[in-house]
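Provided herewith is a single structure, encoded as structure tokens, for subsequent inquiry.
With one protein chain withheld, the remaining protein chains of the complex are depicted in position.
Chains: A, B, C and D, in written order; residue numbering restarts at 1 for each.
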Amino acid sequence: MITVRKASKNQLVRRILKDPFALIGLILLLLFLIVAIFANFLAPYDAYEIIRAENGEIKKLYTPSIEHPFGTTNIGRDLFSQVIFGTRTAISVGFIAALLVTFVGVMVGLISGYFGGITDIILMRIVDVFYAIPFIPFVIVLVALLKPSIWNVILAISLLSWRTVARIIRSQVLTIAKRPFIKAAIVSGAGHLRIMVRYILPSVLPIALLEMAFIVNSAIMTEASVSFLGLGDPNVISWGQILHTNFLTGHSQTAWWWVAPPGIAIVLLLLSIFFLTRSFEEVIHPRLKRRS
Amino acid sequence: MLQVNDLYVNYKRDNNKAYVIQNLSMKIRRGERLGLVGESGCGKTTLARALLRLLSPNAVISSGQILLDGEDLLALSKEQMRKKRGKEIAFIPQNAMNALNPVHRIRDQLIELLYEHTSMPKKKALETIRAAIHSVDIHERHLNDYPHQLSGGMKQRIIIAMTLMLQPTLIIADEPTTALDVIVQQNILHKLRTMQEALNSALLFISHDLALVSSFCHTIVVMYGGKIMETCRMEQFLARASHPYSIGLQYASPNFSMNGEALITIPGMPPKLTELSKGCQFHERCPFVSDKCVSVEPKLQQIAEGHKVACHYVSEAQRFRREAKEIATWERRR
Amino acid sequence: MVSFIVKRFIQSLITLLVVATLIFFMFRLMPGDMTAALIDPSIAKEARDQVIKQYGLDQSIWSQYLIFLQDLLKFDFGQSFYYKRSTLAVLSDKFLATIILMFSSMVVAYGFGVFGGALIAWKRGSFLDLFWTTFALIFRSAPTFWVGLLAIYVFSVTLGWLPHSGIRSPGYDAKHSFDLFFSVDFLRHLLLPTIVTGLFYLATPLLLMRNTMIDVLGEDYIEMARAKGLRERRILFHHAMRNALLPVVTAGALFIGSALGGQVMIEYVFSWPGLGQEMILAAQRHDYPLAQTAFLLMAGLIMMMNVFADIIYAFLDPRITYK
Amino acid sequence: MGPLLELKQITKQYPTSFPLRGKGKGVEALRDVSLSIKEGEIIGLVGQSGSGKSTLGEIILQLEKPTEGHVMFAGKNLSTVSKKARKQMRRDIQMVFQDPYETMHPSFTVFDTIAEPLRIHGWRQKEQIRKKVYETLAQVELSPVEDYINRFPHELSGGQLQRIAIARAIVLNPRFLVADEPVSMLDVSIRAGILHLLKQLNDTFKLTMLYISHDLSTVSYLCDRLAVLYKGEIVEIGPTKKVLESPQHPYTQALLTAIPMFPHNRSVIV
Partner (left out) sequence: SSEKGEKVADDELGELAPSFTVLTATPEENYITYEAMKMISEEWKKLGVDVTVQPMDFHAKVDRLWAPDERDYDAFTIGYSGRVERLDPDMFTYTIFHSSLAGPGGSNTTGLVNEEYDKYSKDQRHEMDPEKRRDLVFKAQEILADEVPVVSLYSNTLVHAYNHERFNELPAMAGEGVFNEWMPTEAEPLTDDKWLKIGGIQDLDTLNPIAAKSVFDWRQLRQIYDKLVRLNPQIEPVPSAAANWEVVNDKTIDVFLRPNMTFHDGKPVTVEDVKFSYEFMDKWNDGYLQAFLEPIESIELLGGETIRFHLTEAYAPFITATLTQIPILPKHIWEKVEGNPLDFANLEPIGSGPFVFEYWRRGEELKVSRNPDYYNNINVDGYIYRVYGQPEAVLSALRTGEIDTHADRLISAHIQQAENIEHISTIEVADIGFEYLGLNLRRAPFDNEAFRQALALTIDYDTILDVYLEGYGTKGGPGLVIQPANEFWHNPAAHQPIFDPKKARDILREAGYNWDSEGKLRLPVN
């Protein structure tokens, strides 16, 4: 049984400080956030700027150096800057999609689980339908349909991802709705809205938050995949797109400095979130706590 | 039979330690039913688990001895201990609802015990389990059932049958009937008693229901905050309970008297067990507290044959018993 | 039991129908129609019109939808614009390739995940636990296509241990069709994509198993089993794992959906001639009927897996009775 | 003056959702139960586990709808009252549940928990609410009030929590209280306090009570009248003393003998 406690905030902080992995995760995530927010100041060049050497020659495929920490692309673009701007894309896609998905998922799950009956049946059948749709193909097709833009990628991801959240929240709501404190609230005269918002919502929020973290990751991964297939927004640089361009232009087996940074960035960002969620999971689900 | 000497158990937690059993010594003889009572969280289950050496990984038995027929269980290897469990020491858990594995048939859960500890052939084993559940009045067709197909009482009886199948010398029953109906409870205790008497094994009976223990056991151990407060034969306890906590417990139990005497409440909360206490564990709630109680830990002292009490003022027990009847006495500590 | 399966099956069919409808309208809204593919300076306008007519593209979307539904009921998934063959025929081989890769990687992920998860739950807090969870999470954080490319580079191109793409060596002469999919040669091709996909998905069953296992290990019946003096191994496998498996199975069925979709990336990187590859192509070529059918097949597969998981679940959990 | 609360031939069937309960027919939790409770009375309801005690309580509180029959409260049929009257009903009938920890919202402080019903019923002024909450906490003998006001449920003991649950129930000055095994989860040493408290409320506010329990001993301590529920039916009802002394129904008799009792002469008969 999962319980929310106000004190768990402190607990979370304590856990994170105690768990070296979570700490690493937290630091990494903060780093990525800072990079995303201050990308403009941190990136030495524009993502698509073609950089020429002093003699006017385009800097093609420079290996990493102080001036270009991650080297350059085949047509002289600075990979360091691309990766930095890519961070912004990844973070925004991840968080925007996650917010959207969590909002929709929580609403559906809450309504479905709380009211039950025919509402629940209908909503859950809809969820079933969405579960039958293969994820990446759907995103690919939808993005192709609506023109490749970052917003459409987010939309496509969100259109499907809410199914998971809705389902999990619903089952959570079902257990919470059965708990005596809900009965107590009814006895006190609380209405549906009050019960949902004041009693159930806070209890499912930690789970929603946890799910949200997973959605952030899956959204980032999906965006990267779609972009890698070349179906992403051509005007917004992203890690997947950097890899796509590399692959498309045939440099994947030679220009390691072009392949490694975006891939590693994805791994680190996702990993940092995973590490954090694991700590978080242990707090809201105390049984998982490592007994040392 | 079973002798526990100076047992200390503590739990390591995130940022502190809980000293759950402190300096605990006790004895059970063959054929004896010993009742262990105490408030929730006072360490009853911990003691039971310690006897079986089934404590959770963060628990440490820091010192002490557990002698079963003279053999120190704490000195045994894990494997040796495992072989004792189920065979020589039986454990009847509190919650029968959950003590049977929901995905296996009753028969398999019974028979695996036999296979584990004996080299019985299948036919013999089947006979044994059939006999076992007959002995608790359950029809053998239920052997093919899954636990969810049985009622709570049936499950508890099956567990009793199972644990006693190998004729253990020591039975530990941790609140075996708390979750059950009174009528069912009566039935089960009856079964348990018959079988225990037939086996002539020792029974450690853990409960928080004083009335139940008093009508079921030969001897009683009253535990509070990880320590034994009082231990004696049952008739001594009923007549001359000497520890304020024991007395309080008696007057707080409605079953103790149906004559409309006002029930008392022991105010306050049980100790936290996170620190090794200096004085008496009970001093915070004791209406007869003195400065000495706060600073000096009372030793468990013998006041009569088989009657031990951990209180500085055993001599005033008489007065305690009288005053403790009054609600006002206990109100003093609010 | 039978009626339960039938009921679930019908439910799945209805869901599929809704999915089909969704997909149908989605594809009709795509910009640029399939006849674009036929355009060549030298093609006559009449020829193009004829094609449009042939596929009923001149009719209203509703009547197209009706025709689509009718055909669906006849188990006719339509003709591929591009291949000019029945879409089902085009996809049948690919379907098999996809299913095999999916199953093998699920077997890897679930095999290692379930046992590994049980093990690390048993030894939680140990180095083993730390190592496996971190390992699984690293692979879960790494895009499959990226890992796939690295794996190809290392194991195929540099070390030359395994084939880098496709499902058979060029010119592999199969004696019979069974041989096509179960030869050593095929298995060699299957290995690398399986491992890469399996590693990616490993974290899900592993961590889920770990968590439910920890829950289960706290259950009273585990304590009872210990008190019975059973061997640790028996407690782990016979008592704990069986119970912990239940939520893992349920999650697995739901998880297939995203896994099947995610396989697109692996098929792309490993040139695995599966549904995913074909579907990307079909979407690019605006070959609706084909993409539609691929989609439906995937959806159907997912639904089947769901029903399958329900049955397994019921098999694993005696408390479930069919209603 | 008529009774405050009247149960009229209440039958409750749950649709079966348990695999073994057979098909089609639901579980009949209550069959044709009629009961009337006078103002100021404490009536005890005992019975075996699963006999429908809680169901009855929930029907009174309109948490469950009876399949047949209806509940009359102060002369009004609760199943047909207007929305407004229903809200009034929510003030007048309150409940205390078995598990004190579970009935508290884990992230509400004690203050919030008790103030919640006030807020629901339209109290707006902070100061008024505060005053009322303090007053109520004092009534349930939690003092000093300041010590408790900002605590969370997990920071309190079971007995304290149950007091808070009672405080929440009485803060709206109800006329009728259903107490569903309020002490069965508590340690013996603190049970009596809660029982005292209930009795006191009854004395001072004339609070009418339905006290549900499976434990005859607490019932005898608290209740004026006693009803025995057996398999969904009331098999025996009467003044507590009378029922306990000369039980008529075999089940009541069995119940009485099954209660673990201290040996009467206080010397062991083992």
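What we mean here is this: a residue touches a chain if its C-beta (ideal position, glycine included) is under 8 Å from a C-beta of that chain, and two chains touch if they have at least 3 such contacts.
Computed from a prediction, not measured in an experiment: that's the story for all the values here.
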Name every displayed chain that the left-out chain is in contact with.
A, C
In the whole complex, of C:R124, C:R140, C:H164 or C:R226, the residue touching the missing chain would be C:H164
Touching residues (missing chain, whole complex) on subunit A
48, 50, 58, 60, 74-76, 144, 230-231, 234, 244-245, 247-254
Residue-wise, where is subunit C in contact with the chain that is not depicted?
31-45, 47-48, 50, 82-85, 90, 93-94, 149, 152, 156-157, 160, 163-171, 267-273, 277-278, 284-286
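Keep this in mind: only the chains that are shown with their structure count from here on.
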Of all the chains shown, whose C-alpha centre falls nearest the centre of every protein C-alpha atom combined?
A
For subunit B paired with subunit D, centre-to-centre distance based on mean C-alpha positions, whole Å
31
Give me the residue numbers in subunit A that touch at least two other chains, ranges are fine.
291-292
Multi-partner residues of subunit B (at least 2 other chains)
148
Once bound in the complex, which stretches of subunit D touch subunit B?
19-20, 48-49, 157-159, 187-193, 195-196, 214-218, 220-221, 244, 254-255, 257-263, 266-270
In the complex, subunit B residues that touch subunit C
52, 54, 82-87, 90-91, 93-95, 98-105, 112-113, 116-117, 146, 148, 159, 162-163
So in the complex, the part of subunit C that touches subunit A is made up of which residues?
11, 15-16, 18-19, 22, 26-27, 29-31, 124-125, 129-130, 133-134, 137-138, 140-146, 149-150, 153, 157, 211, 214-215, 218, 254, 257-258, 260-262, 264-265, 268, 276, 279-280, 283-284, 291, 294-295, 298-299, 302-303, 306
